[in-house]
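What follows is one structure encoded as structure tokens, with my remarks underneath.
Omission of a single protein chain aside, the complex is shown with its protein chains in their original locations.
Naming follows writing order (A and B), and every chain is counted from residue 1.
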Amino acid sequence: MTNDVIDHATAASQFIADEPRTDWHDAALWWVREKRDRAASELPEWEALRELASGVKEHTLTHLADYLERFETEATRHDIVVHWARDADEHNRTVHAILAAAGATRLVKSKSMLTEECHLNPYLIARGISVIDTDLGERIVQLRGEAPSHIVLPAIHLRKEDVGDTFHEHLGTPAGLTDPDALTAVAREHLRGHFLSADAALTGANFLIAETGGVVVCTNEGNADLGMALAPVHIVSVGIEKVIPAVEHLPVFLQLLARSATGQPLTVYTSHMHGPRDGQRMHVVLVDNGRSAQLGRPDFWRSLKCIRCGACMNTCPIYRRSGGHSYGSTVPGPIGSVLTPGLDLEKYAALPFASTLCGSCTAVCPVKIDLDAQLYRWRQLITDSDVAVRGRAHSMGVAGAVLGRPWLFHAIGSIARLALRLMPRRLARATAGVWSRSRELPPPPAQSFHAWYRASRRELS
Amino acid sequence: MSESSIARDAILHAVRAAQPPSVALPEVQTVLAVRARPVGDPVARFTAAAQHAGARVLSSPRDAVPDLIASTFPNTGRADSELFVCEGVLGVVENGAIWLSESRLERRAALFLATHVVVLLDTSALVEDLHAAYAQLDIASEVFGMFMAGPSKTADIEQSLVVGAQGPKGLTIVLRTPSDSDSASGSSSRPPATRATP
Partner (left out) sequence: MRSVALFVPCYVDQFYPRAAIAALQVLERLHIEVVVPASAACCGQPLANAGYERRGTRALDTFIDTFASYDRIVVLSGSCAMHVRTHAGEHNADGAVVASRTTEFCAFLHDEVGLPAVATLSSTCDMRIGLHIGCHGLRGLGLARASELQVPGFNKVRALLQTVRGVTFADLQRPDECCGFGGTFSVTEPAISAKMGRDRLRDYAADAAQAIVSTDMSCLMHLDGLARRDGVSLPMMHVAEVLNGGIAA
């Protein structure tokens, strides 16, 4: 990933240039959204669950330090070694130190957006550690040298032909093999070898239970469990916002998570660790990396309620038509667009504008994050921030030129209507600029409503 | 001071300084109160949910289980790489998941390495939902416990569902009903557990 400023509109227009692929991407994600709708409708208490989950998360975040300390105490009691990392670099150094102390050089990873966020892979590879992402989608994008484009469906931007080509190049499958069953079978055998020879496994965590010091990991493939069950060292990399108070809250979140993510009642494997297995060492690395700063932002702290289900991506009409990579961030889509500006305002200034504020994300969110309201607030801060960021915002098109300046519109309204009637179409298009690249301007009426009203009411009186 | 303990204090300090005004912890009871009363036979509903998750569900009197497994998997050895048979602790009617715990697994890895997994579960060990399951379980008492719902799956290639992604390609649940000898003693004839009282 580069430090270039993200230009979502340009990236989106490049993605959309391949319209059949865009339509497929849109339809595939909409299908997941529809599965979510069916799964949610099976629970009559769905809206009450969302409300409860939101409340539990808000409570936890407003007492986060206490719950983190409680988790640490209880986890330590279960022989889990708890580490703390303020930022990505400290996280990477901590993981490397754990591996080095154990003499481990072969690491298998299951899905962890946090390690993507911290760019752990290149850090470890540069230090001689072999790092294999084992989630199928993540393995596919790792082989291609890409980042995941979705937090739950990492390879959703690819067609089976792309995967076939990648496996042909890297895993020696026959050219033209595109059957998902066959490709998955090849990946299974390929990854089995890595699981059996790994000397450390790294997983993320969906939940940390303060009450018991437990770690909960949800997967469908079984890759996280293969790693945890086989490797002599298990490292859990997890953001500090993932803690929940007690066991009784787990069912609330589990019922919401899988249904929101993929439309399943529950993920295939929901694993609960309260300590290492015999002969294993288990570490939990608690990572801040901007989270405490986000917690301190009154308009945005609720974004930390996120349980990473990806439903806001699946429902977002912009995400579905622009692909995850257009956001240039580990977490794309609506939730990414409220998290990333807090990490680097200049780089991600465009993202809060990559939305129509339609509000579907807020309505679909299982923990009721007010995503559209937060996007709105970021917009205000970005246009009011320092020159570099503001310049970025201004350069994003002719925002103010036509529709952003209604007072101007109003003042020149009658002239504009006249101009639209008299001007050649080409000239009118140039005047209205970007609007007219793909749309006609409205046909100009003879007079405005206010003019009609004044005239007609005068006649009446 | 170690780097980690410096980081620990710094993070906890930053978090405390940043914490918004306290929000009260809502009662989980609020959602239990609005739950619809489940209707229908729990065994039938569990079976449907487990099948929906991709599991095969068989039923057998307790003393006929060995024969059932032998006849269902006639040419399969009990080696890790092929068939793994284990005992489930409880099953969840709402989603077809089964709780498995470290103490009831001979070797945890086998559960994921085997091509086919068979879980034996007493019909008396069914609970209505996850709330009831957690109320009944003591999850912190073992280093590992897991809800398993169906065989390993992925849809990472074009959203095409592939069963047997990395773990087992098949899951068979054998629901054990009391044998004649059991019911004579009356030990296993209690009805399926509903929500345990906390």
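Just so it is clear, a contact is a pair of C-beta atoms (placed from the backbone, for glycine too) under 8 Å apart; a residue touches a chain by one contact, two chains touch by 3 or more.
Keep in mind that this is a model prediction, so the values were computed, not measured.
Note that the undisplayed chain, when the full complex is considered, contacts A. Checked against the full complex, the candidates A:6, A:28 or A:43 give a single residue touching the omitted chain, namely A:43.
The residue touching the chain not shown here, chosen from A:81, A:246, A:293 or A:358, is A:358. Where chain A meets the chain that is not shown, the touching residues are 8-9, 12-13, 16, 19, 22, 26, 30, 37, 40-41, 43-44, 46-47, 315, 317-318, 321-322, 352-360, 362-364, 376, 379-380, 382-384, 393, 396-407, 409-410, 413, 416-417, 433-435, 437-442, 444-445, 447-454.
Here is the rule we use: only the chains that are shown with their structure count from here on.
Chain B has its Cα centroid 29 Å from the Cα centroid of chain A. Chain A makes touch with chain B in their complex at residues 28, 31-32, 44-45, 48-49, 51-52, 55-56, 58-59, 61-65, 68-69, 72, 74, 78, 83-86, 90, 93-94, 134-137, 140, 153-156, 158-160, 163, 180-181, 183-185, 188, 191-192, 209, 212-214, 220-223, 225-226, 229-230, 240, 245, 247-252, 254-255, 262, 264-277, 286, 288, 292-293, 295-296, 298, 301.
Remark: chain B residues 3-5, 7-8, 10-12, 14-26, 28, 30-31, 34-36, 49, 52-53, 92, 94-97, 102, 108-109, 111-113, 129-131, 133-135, 139-160, 162, 164-168 touch chain A in the complex.
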